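Following this message is one structure expressed as structure tokens.
Here the complex is missing one protein chain, while the rest keep their positions.
Take a look at subunit A:
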Amino acid sequence: MRRILYIEDDLDIGGIVQNHLTGRGFAVDWLRSGDGATQRVADADLVILDVMLPGLDGFTVGQRLKRVAPDKPILMLSARSTIDDKLEGLQFADDYMTKPFHPEELTARIEVLLRRNGKADNQGQLKLGHLAIDLSKPMFIDERSGDEIILTGKQLHIFLYLLRHPNQILTKEQIYEAVWGEPSWDGDKTLNVHIRYLREKIEINPSVPAIIETIRGIGFRVKQ
């Protein structure tokens, strides 16, 4: 079971979030203030942190937690919405969400953070159309024939990057920079060429793609 350390002083909101997350299969350790958070962070897979707290404020608590456990993802959940607050939070936190938030969006963001940290709930096994995917290996099986699909280095990189950000539209620049590790330049068609080859391997009909969706002018998306 994945554990979440939740620090929130508002009882109303805290109760709802705890209920919701427990209902989604998380174990929630809810603290009313930052006191004792550093002792309990070791047991958690992720920290949800409010900013306005009695005693130490959320920014200070978050920085301390990062010092104790640098690998734990921290999601700031605050009613403070100015850019300065967000920038200050994102100096150490992995995500910053403003209240009032959608509980479903919260769970989605938690999933993203956990997956990025290798704590996905299905241990990397997932089904996508006709593909059975094991992200831990990684391995891609065409379920119709049972054959493994072999991808080249760049194709694999691109596909894994898209899979790690499901339901999220990734721009051409984002993908290029994540895979090639260098800034993209105007009018570069390299990524499009690679995606075309990738689709020829994984799509049933590459001209009507079902796995990797093209968002015209914007980027690509893998829906799960």
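Everything below uses one rule, namely that a contact is a pair of C-beta atoms (placed from the backbone, for glycine too) under 8 Å apart; a residue touches a chain by one contact, two chains touch by 3 or more; residues count from 1.
Just so it is clear, contacts and distances are computed from a predicted model.
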**OP:** Would you kindly match the missing chain to its UniProt protein name, picking from "Transporter", "histidine kinase", "Polar amino acid transport system permease protein" or "Putative membrane protein"?
**Re:** "histidine kinase"
Original post:
Out of A:157, A:172 or A:194, which is the one that touches the chain we can't see?
Top reply: A:172
Subject >> Full-complex contact with the absent chain, from A:82, A:145 or A:207 >> reply: A:82
Subject >> Hidden partner interface residues of subunit A, rising order >> reply: 10, 12-13, 16-17, 19-20, 23, 52, 78-85, 98-104, 167-174, 186-187, 215-219
